[in-house]
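For this view, one protein chain was removed and the others were kept in their places.
Order of writing sets the chain letters: A and B. Residues in each chain are counted from 1.
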Amino acid sequence: MSLQSRRYPKSRAVGSALVAAAVVFSGLALRPSMPAHAASNTLLVARDISDGKTMDPGHSYEFTAAVVQSNTYDTLVTYNGTDTAHPVGDLATSWKVNSDGTVYTFNLRKNVRFSNGDPLTADDVVFSYLRLKYLNDNPAFLIAGATNIKALDKYTVQITLGAPDVSFLAALADQNFGVLDSKLVKAHGGVDSSDAATKDKAESFLDSQSAGTGPYKMTNWTRNSQIVLERNPNYFGPRAAFDKIIFQHQVSAAQQRLLVQRGSVDIAMNVSLQQAQPLLHDPNVKVVTGNTLDLIYLAMTTSMTRSVPLSSKYVRQAVRYAIDYDGILKGLLKGVGTRPNSMIPVGMLGNDTATNNSLLIHQDLNKARALMKRAGYSRGFTTSMYYTVGATVDGVAIDPLASKIQNDLAQIGITIKLVPQQDSVNLAEYRAQKLPMILYNWGVDYADPDDYAGPFSPGGGPAKRMFYTWDSKLANIVAQAKSSTDNAKRVALYRQVQQTWLDESPWVGLVQPQNIIVLGSNIKGYVFSPLTLGGNLRSVHK
Amino acid sequence: MSIGAVEVAGSSAVESVDLVKTRRRTVWQVIRGNPLALAGAIVVGLWVLLAIAAPLVTRYDPISAQDAYNTLAPPSAAHLLGTDDNGRDVLSRLAYGGRASLGIGVVVVASGVIIGLLLGAVAGFLGRVADEFIMRLADIVLAFPIIVLAMAISAALGPSLINAMMAMIIVWWPTYARVVRGLVLELKEREFVTAARALGVNEWRILWRTVIPNTIGPVIVLATLDIGNAILTVAGLSFIGFGVPPPNPEWGALISEAQQYPDQWWLAVFPGIAIFTAIMGFNFFGDAVRDALDPRTQ
Partner (left out) sequence: MGLFPYIVRRLILTIPILIGITLTAFVISHAVPADPVMANLGQRAQDDPSIVARYRHQYGLDQPLPTQYVYYIGGLLHGDLGISISSRRPVVDDLKQYFPATLELSTAALLLALLIGVPLGVLAAVYRNRLPDHLARVLSLIGISTPVFWLGLVGSIILWYHFGLLPAPNGQLDRSIDPPPVVTGLVVVDALLAGNWTALGNALWHLLLPASVLAAYTMGIITRITRGSLLEVLVQDYIRTARAKGVHSASVVLRHGLRNAIIPTLTLAGLSYGSLLSGAVLTETIFAWPGIGLYATRTAGQADFPAILGVALLTALIFVILNLVVDVLYAVLNPQVRLA
């Protein structure tokens, strides 16, 4: 080829390369200089919001909904910070309960306005609660015990229960009891009649904006992208600190951590334990940990149709003695988290620290093997353990936990076949009573031991899944504890429940996680509230 | 990921492999003549060796040798490539993981080749209805992006090794079917086929004894180049959780586990190097084989 010809294709190639380079560098050059921290009148929160299905308090049953609603709606009663024992009034200024615990009368705060200016009256409360009940969706069970809800006058609401339920007041703090603006919701197709399940049309409206009295109002929700809250100018309480709060969707815990370290976000809500370690020495961030009321647990079937070995209570006891709890809590979790003795969180009525410590089982392989022998399985057996692949529950990675348990049980001759599945598949099979063993978690509904004793004792949902039944003498113990107004009596009953669980139940309580919230160093006033998984941002300012 | 590429590469392979004038060289001659091919063969050989001889290379079991108090440890004398979030030895998981990554890659391609070869030969040889039917089937399967189809199948049937492989094989055969069909169509008109027919040889015998054997050459070339894609696909599927299920080691799954630990570079770097070098090795070698069969691109 002549010298001349070489230039032509070459310069063409060079030209293309220059164009490509130009594109690349223009991208770099045009980028704005990154602000060290997000603008001071906006709060940016990194959170995995993929679980969000709806923001309608009448329908929602997901953590993200609760997080958002805790800032946009108010309830009759609520809790201050981490004190989950004493409800305080929010929309209710005072209340009375009649002598047999079946009639609750609430006096409402006056001069409260919804975010659009409409005034709050007892009718809004009645509407919201009736709608919750008659929509008959996931959260309807919370109000199922109410036989009558009515407004006595403009600022008084009365709720009548079919049977006494000491946990009812606690339940009322749950986000699903957020009070809706009945006028606005009705205008968008909301109804509270008994056929609300088919007639109500307001859900999609409430998914696009909130209709509450809280310090913020939700103005935008783009699924798996972001949720935008703006200040509610009509809030009755102290003025909200931010013009806007934006929840930015971010699944990766590692990236959340990096974002908050770099100041790209102000708060990271899903940082896991492993990522939080290096943050403890980083002056740019503050790591807040708070005890949750959630539980990570192992469930074993009691039915011979699912697993002959596990149907023996001695085998289940053996499993309880075989697990290396210290390895889990101090090794894998580096000491972050609490160990419940069974299925009531530590700190709840009926399981204070002293009680918990007195009931705790510790790893004892010899005892475990002896129990296996007693059950007739000295040569071990094989079974399957199901768990949710890739899940991180309250900062606890489930994959390594499952592997660890498999390893621990191998020490006493139990060969575990790990079956990692997607959450939806697991839950479906769990519900269908198909599983021999599952590593799963329980999220708190309300701050009362009944939220645990009920479901995990025979008759409750999870208990049914594992075919759990017990002696007829114990048949009423949970109902009694639920309706007794005598705290001492309740404590005694719950102690008995826990002891029974430890003896024969399907459950192994593994961890009561500590949730980890990472804040930028300029964030002030944050208080961790376990019932909203740390999502309540009302007191935050910069 | 590879569909378009293999197909276009296949068509140029078809053109470039002149079946009558091919200079047949042995594999050994190919390697000797081309240093890159040699390097490629060595690298692949090393990984295969590591995978097979894993128990000899490391004393740690890849799944059960856990140490809850020594998780996420950097490379050290005790753990040459560090430990993961269960305290398991990364080198061990890398070695045993090679069994899955390489093994599945080879099995999938081999299965795809066999099925594709048979179906493509039938389609090309019989023509008409069989041809239309098989080609439409191929079109339908090829219309779905591999990953989405594999995800759908794995989601439907549950994540397991078998399901992932099945999903991949379903997506793998059409390309080979198409290539073989094209080859067969061309071969059908050749003299030796016409001659065999004139002699009254049974159609199936013609297909089986003369046509198919002549398609194997180019198909093998394609397959060698394709194994890299299969490994990439397995790794990709495992990465998003629809391939090899945890806690089983596989190179893509290892990288997925590494996502959550950006400070622990050893978790991501080593499996990535493994995939990268293994595939490069296959590609170098495959390129050399293809070049060897095509006198024009010397």
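As a working rule, contacts are C-beta pairs under 8 Å (C-beta built on N, C-alpha and C of every residue); 3 or more make two chains touch, one makes a residue touch a chain.
Since this is a predicted model, take the numbers as computed values, not measurements.
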Residue of A:K150, A:K199 or A:H249 in touch with the missing chain, whole complex considered: A:H249
Listed residues B:A68, B:I134, B:M165 or B:I255, member touching the removed chain: B:I255
Hidden-chain contact residue, picked from the options A:T82, A:T105, A:N138 or A:Q363: A:N138
Residue among B:L56, B:A143 or B:A195 touching the omitted chain: B:A143
In chain A, positions touching the absent partner: 1-2, 4-5, 7-10, 12-13, 16-17, 19-20, 23-24, 26-32, 34-35, 38-39, 42, 44, 46, 50, 53-54, 61, 136-141, 197, 203, 222-226, 246, 248-252, 255, 258-259, 262, 264-265, 422-425, 427-429, 431-432, 445, 455, 461-462
Contacts of chain B with the absent chain, listed as residue ranges: 1-5, 7-9, 12, 15-16, 136-137, 139-149, 151-158, 228, 232, 235-236, 239-242, 252, 255-256, 258-259, 262, 265, 268-269, 271-272, 275-276, 279-280, 283-284, 296-297
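The rule is simple: only the chains that are shown with their structure count from here on.
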Between chain B and chain A, distance of the C-alpha-averaged centres to the nearest whole Å: 44
Contact footprint of chain A on chain B as seen in their complex: 63-64, 66-69, 71-72, 85-87, 155, 158-159, 241, 245-247, 257, 259-263
Complex contact set, residues of chain A against chain B: 252-254, 258, 272, 274-275, 278, 324, 327-328, 330-332, 389-390, 397, 399-400, 402-404, 406-407, 410, 418, 420-422, 425
